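Notes to accompany the following structure.
In this view, the complex is presented without one of its protein chains, the others remaining in place.
So, chain A:
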């Protein structure tokens, strides 16, 4: 057993109405790779925020190197050798790498020295990074490297990583793991947060599993199967979704060699995108975040107009039509961002039901809204998709992520579409809600609709897709049957590791 680095004793944190952490205790040894495992809402984030000084525990103590440790703010945690890489990056697109790193430091050295140190550290750990490049031009994987290098410059004893692989291709994940193993070998402990079980089994030598804010187990993940870990995490036996076998149908949606500039200066333009979607088919589109997924959804939903004939719905050119024109013809969409895009946060569920359904459901006559009919439509969605909420008068933002997602996807499915486009349908959603949503999409395909799922969750795509394609810098690969594809194949379709290979080979 290695010398203990950080010991947590009975950490408890309650928010109004919910206990985020209840009496959590465990130890992290020096140089240990320790996994923190749990579903969304299990309390992982709150726990690491307490270690990083962002949240103050109500009860319990921490010891670092055997000494009491109670950071009041992140800078204090950093001074004590605790660093953290967040899931959502805090970087400025319009500044270069070195400037971004300097902004996160207490006493940044002159930029020229800093640039040199960034080069040194990034070479040493196989994370190639050009300090002079604008962050806005970097891929998600490269942005993460900026965050990691920023942490490494502080020479941390404990590095906390929150869901680091959600933005990486499988090959990039391999490279990240090499870096982390190297750090661990040099004595830096790593607290690795994830809900991806295979990753944790490959990387970590100890895992603490949280469920509902409590610690349910500490174990060696290499000695457990992924299924055992999952059941510990969820607390119930999981059943994979069912899918009826079905013959191939007619083409319902066809995109033909479409190129389209992004509406966002740091977005990704679509380049020569072509695909077809048939009745009853589930087409999964993979890709690392920021490779054109948002643009693809906007283009298909009608929010970003395209040349008319390039997009054909049931043989009709629809590229010029806006969202409502396409909805009337049977194409609906559910964007990735639930709050603010698919739903208005400060409006009731009734008003949010009206948002996309007004025309197709006939909820307004000559522009005058039939609120009673709209409310009963909202009630239908709530009942059929098991949305847990007191009623349709509740504001959208009061719902949990999973419940709002069920509502949003349910709303679109209730429109009885011929084609549905969804982006990240189960992102940030608990396992039970995710299963409901996947099953609903499969059922819709079973009824003959074409379903297009854009997702960064490969397991999800492999579970529900008939065919498979990947987005890489705005280009879409050829569509391949999903059956028989390995994770490695998919990784290569997603663009592999690009230039990242070189670094480790050179340093190896």
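One rule holds in what follows: a residue touches a chain if its C-beta (ideal position, glycine included) is under 8 Å from a C-beta of that chain, and two chains touch if they have at least 3 such contacts; residues count from 1.
Note that contacts and distances are computed from a predicted model.
Of "Sulfate adenylyltransferase subunit 2", "ABC transporter permease", "Cytochrome b/b6 N-terminal region profile domain-containing protein" or "Anti-sigma factor antagonist", only "ABC transporter permease" is the UniProt protein name of the chain excluded from the display.
Although one chain is not drawn, the whole complex shows that of A:323, A:401 or A:428 it is A:323 that touches it. Within the full complex, the residue among A:345, A:401 or A:428 touching the omitted chain is A:345. Residue in contact with the omitted chain (choice from A:14, A:55, A:70 or A:329): A:70. Listed by residue number, the positions of chain A touching the unshown chain are 70, 72, 301-303, 322-325, 327, 333, 335, 337, 340-347, 351, 354-356, 358, 364, 367-369, 371, 395, 398.
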